[in-house]
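Note that this complex is displayed minus one protein chain, with the remaining chains in position.
For reference, chains read A, B, C and D in written order, and residue numbers begin at 1 within each chain.
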Amino acid sequence: MGMAIDLSTSGGILVALLPELVLTGWALVLLLAVAWRHKDDNDQLLVGQLALMGLVSTLLVVLWLWVRDAHPSGPALMIALDPFRYATAAIFLLGAILVVMLSLGYLGRERVAAPEYYVLVLLATVGMMFMGGGADLIVIFLGLELMSVSIYVLAGIDRRSAFAAEAAVKYFLLGAFASGFFLYGVALIYGATGTTNLTQIHLQITSLGLEANLMLLIGIGLLLIGFGFKVAAVPFHMWAPDVYDGAPTPITAFMAAAVKAAGFAALIRVLLHALGASDGVWTEVIWWLSVITMIVGNVVALAQTQLKRMLAYSSIGHAGYILAAVASGSEGGAAAFLFYVLMYTLMTLGSFGVLAAVGRRGERDVRIDDLSGLASRHPWIALAMTVFMLSLLGFPGTAGFVGKWLVLSSVIRADQILLAVLMVLASVISAGFYLPVVMAMYMKPAPSAEAHEGTQLVGAARWVVGVTAVLLLLFGVWPNRVMDVAADGADGLRPAPTRIFTD
Amino acid sequence: MPASVGWVWLVVVLPFIGFLANGLMSFIRPQAKNAVTFVGVGVLVAAFAAAVAVVAGLAQDLHAAPFVFTYWSWMPVGELELAVELQVDQLSAVMLMVVTGVGALIHVFSVGYMRDDPGYPRYFAYLNLFVFFMLVLVLGASFPVMFVGWEGVGLCSYLLIGFWYLDKSNADAGKKAFIMNRIGDFGFLIAMFLIFQATGSLSFVEVFEHAPSTFAINGGMITLITLALFLGCAGKSAQIPLYTWLPDAMAGPTPVSALIHAATMVTAGVYLVARSNVLFAMAPISSVVVAATGAATALFAATIALKQWDIKKVLAYSTVSQLGYMFLGVGVGAYAGGIFHLVTHAFFKALLFLGSGSVIFALHRAYHATHSHEDAQDMRNMGGLRRYMPWTATLMWIATLAIAGVPGFSGFFSKDGVLAATYARGHDHPVFYFLWVLGAVAALLTAFYMTRLMIYTFHGPNRTGKHEEPHLAEAPWVMTAPLVILALGSICGGVINLPHVLPGAGWLEHLFEPVTELSHRYLPEVHLSANTEWMLIGIATAIAFVGIVAAWQLLKPAVIQPAKEAPVEAGIQKVLLNKWYVDEIYSALFVRPTVWLSRHILWRFFDAGVIDNALVNGSAWTARAFGFVGSAVQTGRLGWYLLVFVIGTLVLLRTVM
Amino acid sequence: MEVISFWVFSGIAIISALLCITRKSAVVSALWLVLTLFSIAALFVILDAHFIGVIQVLVYAGAIMVLFLFVIMLLNLGRGGPTDLPGWLGHAVTLGIGIVLAVELWAVTRIVPATEIRLPAGTLDRVNEQEGAVAMISGPLFREYLIPFEITSVLLLAAIIGAVVLAKRRL
Amino acid sequence: MTELLANMGYDNWVLDALLALPLLGALIVLSFPSKESKKIALVVTLLEFLLSVPLWWRFTIGTAAMQFQHSYPWIPGWGVSYRVGLDGISLFMVLLTTFTMPLAVLGSWNYIKDKLSPYYALLLVLTTGMLGVFVALDLFVFYVFWEIMLIPMYFLIGVWGGPRRLYAAIKFFIYTFVGSLLMLVAILVIYVMVGRATGVYSFAYDHLLANISAVEAWAFWLFGAFALAFAIKVPMFPFHTWLPDAHVEAPTAGSVILAGILLKMGTYGFLRFALPLFPAVALHPTIVNIMVGLAIVGIIYGALVAMVQPDFKKLIAYSSVSHLGFVMLGIWALTEQSVAGAIIIMINHGISTGALFFMAGMLSERRHTREIAAFGGIAKVVPAFAAVLTVVSLSSVGLPGTNGFVGEFLVLLGSFGTYPWATAVAATGVVFAAAYLLWALQRIIYNKLDKPENENLPDLSGREYLVLIPLLACIFWVGLYPKPFLERIEASAKALITTVQGSPVSTVLDAGSEEQLP
Partner (left out) sequence: MQAVQGAELLGPALAVSAILFSLGVAGVLLRRNAIVVFMCIELMLNAVNLSFIALAQQLGRDGHIFVLFVMAVAAAEAAVGLAIIIAIYRHKQTVNLDKVNLLSG
């Protein structure tokens, strides 16, 4: 029975917050480094490496807490100490690590001279970790804002690019707008239950029978809108394609993977942990969100010619799949989410890595057909890309399939078979835009002799692409361990109705 | 059991060996004609010898029950116990003799006829294969095994009709034959399924044993079965409505026409009816259908034969007509009579064909010598040939008299037998009198057109052409010798089944008693009074002579012009010349509509248009179209995005409240 | 008395908000917004949140709005160029949506928090008198709400960095 | 010999070896220079075949039980285990596969000119995929193999295919994908519901089969999902339109494998899953009418459309639709003869149609066209080719003495008892079959030799003989002495029939399917 942490003591709080503190500390170190040296690319590289160290060390701390099975001795105030937090934190950190690795070469190539980039990546990650680990709506809200603010800036960090600036302004205005709704939702939930602590909210709802309280319901609705925006659920998704399109590719990957994951983590924690009692309401909403999201995302992706936008829409589609897991409203669904989002992070980072290798200047101009003949020039890159595409498609043998399988079975266990059917139909549609990528690489001749000469994976990006591809195949064939971990991560997330807990 | 009967497998295997050997030769040593001849003819002679041995074995007890030899289990599934087995009984014995005997003769003839053909080995390979399948057909001890031979001979006929495949019309003829046979075979299959459903077995012995206990006489099931079987027969034996392939089949080499399309294969239908006489006897309606079809075909084909100029076409329609007689016979229950006519017909028709073969051979050589491209089969190019080829002329006259039914010749007895049997049925039901009349008229026409053929071919002035005349000559002995033997058969073949008024009558009928005794329960033989018989004989004789004399008087070979300057026919003559336009009608009614439907409606419109474009690609396009709509909605204007966002909000709040 | 003042300030807030969103010039809008914020501050005070009211004036009306105006001046949008207001259709749609949203949100006003979780009347007043307006906030802020408070600091740090990165002249 | 193998524990490792060997081979092929690849591939496939041959003798006749069966846990947490086995039905599918692959390699010998190593590697991977489908006894594993095999085929068509290969490839992929994903949902539903009912969550075939009653309420929809997936694969009219494109565009070996093996996966699926799992639905009058009706339509329609195809490969493709219509009829007739016949046809179709595709490939290798009109009279220049083509066509027409007859005869004979009228209609198919094949035959090898480019075509080469002779041998073996096949099939066929007919006909449809909607 792992180590119990008393959150009423400052020491306990320190331990509980250790990962966030460590990462923030590293962020400050980076800041100093930036202030000290910010002349040329090497300085930037140095900062990047420091950031990598920071993320890795934080990951170790998280794993330490997880392995020691740190849990609160009393009520979990403000910050949760449960496997779900550790699992999500690990995923965010993994995503951030891969992003930083992609960026090391990328920033230099694109001549983005802003070493603060890495600081902001770290701070955004801190924000995500608070979203995944917040036991109180206020913490989740602040985490969300911390993440958002950093991402707003990161989206527009390439100040020479008008696209980046536009992406930033769009993302910022809509984001602020959305957090207005989120906040209103928090206010109403607070009004209905008199507290913002997730566990307490659950207890209040059950003990006072507030399941159908109108104020609570509207609060939930507004909350869902706020989250819906963060995870780019239709119809709150309109920002996503443009922002993904305009932002620097590694940041796009970061948004598509980690930011979305953070949104889902918080959403799932709030819905299952605090609002599980009134799931009658939100499952229906999520059901609809999921359906339209997966359909719109995949269908519109069919019409894309640019690779980057196609991936953007496809990530909307995947948000739909994850929402389906949420709609199942079970810990099984949460476990499926953890597995899926981990694998999804790998695929996304990998495919954007390839994109970054193929394109230039934000990769906006890379059309799918520009990949023609890539297989003959760069067989390994093409192979990796094929793995990513098949995995995104959810094809057996890749981790994407296992993920989809888990989501499906969680959905079916919740007897929402129609949702399952719609989900597979949506993924049939997705074959219509994933396969052409493979087709272009292998089945179309290179347009010209000098095509793909510029294509190369710089530095660490090579590792990102390679490792993600290998992992996807590995977990596709042997997912056992990860599945168990995911199940453990979701364990006890949804409190049993009868669990009485003394304040 | 007499041991020699057991050699029956040898009879079957020998021709097959010949096929394999010659088939191999045709690839490795196409020029080694002597070897091919040795093998090709040798196996047939050997098979004949073996067949004689088998029959001799059987002859030790003419009333023996059928000998069934099982070789291996073929398709044993559940209650279906299907084995590869041969059956030797009186009926198959007779067929065995005909097939191997006539077959051997025709093989010999072919040696001369095909001498200069580049496809010589292939020809003999096919011919041997045909004999093999024909033997399987007649010896098969169950419907499926028989069916193997049944379709096998069809295949060989297909291959041999299209032997000179580089000419499209030959290939067409072969295809037509095969497909029309397949239509018949469809009936055969259905019949087999029905029989299996009813009796749970398919082997002759069991089926016929169980038949009486299984089927109600004149019941629906038995009628259906027999009609289905008869559809098969009609296809194989060129009866109305499936006869049109046979005349076209003359595209093949003439010996083939003699063997397959006169003597053996086309008679398989008759054999099948005779073989399953029990079933037909239990289904009077079907029997009447058989008889009526036979009579009608006999007459109809005879009319067409009247106006054909192609010597082989005349013989072809004559064959169809004669087959009609055989069906008339088996239809009225005179199974022995039917088979009897089959045997005699095998002799004289083979003789006629081979004779015409040597005629064509002669003209062909003549035209070849002068490099002219006249039609060597058109009687208008012949005439007076008896001066150049006396042997052929004489022998063919014998055959003509036989088929015309001149007393004493084999054809007279067999045809008279059939007609007498038909007449005898008359007191069961008057319709048979009508059939008898049809038969009689057909007999008249037969006498007429055969005489016509002889006159135009061998008598009057020669129309072959100045330069060709010197080259006209008798065929080599290797071709004439078989004719002589066949001629003997045509003359005295009748003795095996003399009318009842004569001493030693009905030998064949007695021979077949073991086979037909069951059916006699349902279809007892009616014996006419001696007077009636004499009367019928008289009528038949009269008919024969009237036909011959009429032709001799009416037709003036002198006025005929050679084919190229011949005037165009008109009126009924034209209709007859064009065989009542049946081919045209069929193609307009069935062939072209089917192809058109398949190509334009089924394939282009439905398959490519509806299913593939509209539904399959259509759904893909629709999805993509929605995609374009979706990305058009993505205008890039923040105001619009906010609007969508807020509208979504309103809806969502509505749902939660 | 308080009730009346509540309604007065509410009226002011609403009207000035309305003007804020409908005035053509950005500067004017900004000024109307300031007025709204002021009256909201007043409402805070009426609702027993004295400290917050003060902060509202300081932070919002003071700092944030000044920042806005500063930027407006910087980008010299003072004297409006072409209006940024849409045509009548835009107004109509907006009006419709606004009303619908208001109606939907209005529903919450019918709900009164369950009595079990409500404090006895005037509790905050009493706390106010005992601890003073500041201590009443600062107490929990540095105890239960320590963690959020720290997060806020990081948030502000991030914001500063971001602002600097984006706005600094040198590329 | 077999004892020796037995002592080597052959029965325990053979299936694993069969699945592993090709993958290993693929790696070897990739790791060697590409000029070696075809030799390696040939060796590997031959080894594979030799490895599989003893199954013939080691297989115990007269039992319907799964043989050579064993399993290892794969994802124990989810009741997924690698579980393989053979019965009388799958035995022949496996043998057919291992028999076809070496020929496929030989058939590609000169046809494939570039990217050799990946080509042969994919062929080998494909082998594993197909074998996996036939031996899997765990629905999860089955599904995985079922999908896996799409990828190699997709590349074979898309990379080495004809001019419209891209279209054909993606069409093939998505068409199949639609069905199989719905099947995945169905599998999961069964898994969950059976798990709920029994408390044991497992994908094991026998477990699900034993407790299938748990999904009674859903049976109709689940059957539908399975049936759709399989019907697309078979392909049954009207889900057949991917077939002509795929066949025409695929390289020779691709077409051969498609026709020879892939299509069988559909019919095999019906035999192994759709019927045994949902007998009640399968025997429901409405379903019966639909399936039998579609089978017959397929037979006639396929034949008629085949008749008018200008492209030889397309003609063969449509003829497949017709042939597999017979199989479906036989399966649904559910008599010993018809089911056995259906399985025999599955084998025949692999042999005969495979041979036809090989020969079509040989023609297009020589003339770079598949248009029937481009040929004519070539029997004069390539007699051996013509002879073989004739024999193969006739076997496909179902001439007695060849394999084609045995299958069609048994199916029709068996079905006649169950559906006399349907069978009567189906029997007309034999006439149409003769029509389209003989017509094509005539236009290719007979008629005038009027195209100068045909005048010096080379006749069959030694390698081509090597490909064709085994097929010819099988044509006559199955045609003349099918007993060894039948006796191995019989027990399983009988078992299938008893399983299916042993259950009451479902009332799901009568209850009105609306409330069955999810």
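Keep this in mind: a residue touches a chain if its C-beta (ideal position, glycine included) is under 8 Å from a C-beta of that chain, and two chains touch if they have at least 3 such contacts.
No experiment lies behind these values; they were computed from the predicted model shown.
Asker: Of the chains you can see, which ones touch the chain that is left out?
Answerer: Result: the unshown chain touches A, B, C.
Asker: Out of A:44, A:58 or A:196, point to the residue that touches the absent chain in the complete complex.
Answerer: Selected residue, touching the omitted chain: A:196.
Asker: So that we can see where the missing chain sits, which residues of chain C does it touch?
Answerer: 2-3, 6-7, 10, 13-14, 17-18, 20-22, 26, 29-30, 33, 36-37, 40, 43-44, 46-49, 51-52, 55-56, 59-60, 63-64, 67-68, 71-72, 74-75, 77, 84-86, 90-91, 93-95, 97-99, 101-102, 105-106, 108-110, 112-113, 117-125, 127, 136-137, 140-141, 145, 148-149, 152, 155-156, 158-160, 162-164, 166-167
Asker: List the chain B residues touching the unshown chain?
Answerer: 631-632, 634-639, 642-643, 646
Asker: Over the whole complex, note the residues of chain A touching the chain we left out.
Answerer: With respect to the unshown chain, the touching residues of chain A are 138, 141-142, 145, 149, 152-153, 156, 159, 162-163, 165-170, 172-173, 176-177, 179-180, 183-184, 186-188, 190-191, 194-196, 241-243, 245-246, 304, 309.
Criterion: only the chains that are shown with their structure count from here on.
Asker: Using Cα averages as centroids, what's the distance between chain A and chain C in whole Å?
Answerer: About 31 Å separates the centre of chain A from that of chain C.
Asker: Give me the residues of chain A that touch two or more other chains.
Answerer: 214, 218, 432
Asker: By residue number and range, which residues of chain C touch two or more other chains?
Answerer: Within chain C, residues 104, 107 contact more than one other chain.
Asker: Spell out the part of chain A that touches chain C in their complex, as residue ranges.
Answerer: It comes out as residues 13, 17, 24, 27, 31, 77-79, 113-114, 116-117, 119-120, 123-124, 126-127, 130, 136, 138-139, 142-143, 145-146, 149-150, 152-153, 156-157, 159-160, 168, 184, 188, 191-195, 204, 208, 210, 213-215, 218.
Asker: Quick one: in the complex, what on chain D touches chain B?
Answerer: 171, 174-175, 238, 241-242, 301, 304-305, 307-309, 335-337, 340-341, 377, 379-380, 383-384, 387, 394, 399-401, 405-406, 409-410, 412-414, 416-417, 420, 423-424, 427-428, 430-431, 434-435, 438-439, 442, 445-449, 480-483, 486-487, 490, 494
Asker: Which residues of chain A touch chain B in the complex?
Answerer: Per the stated touch rule, the residues are 169-170, 173-174, 177-178, 181, 214, 217-218, 220-222, 224-225, 228-229, 234-236, 238-239, 241-242, 281-282, 284-285, 288, 296, 299-304, 429, 432.
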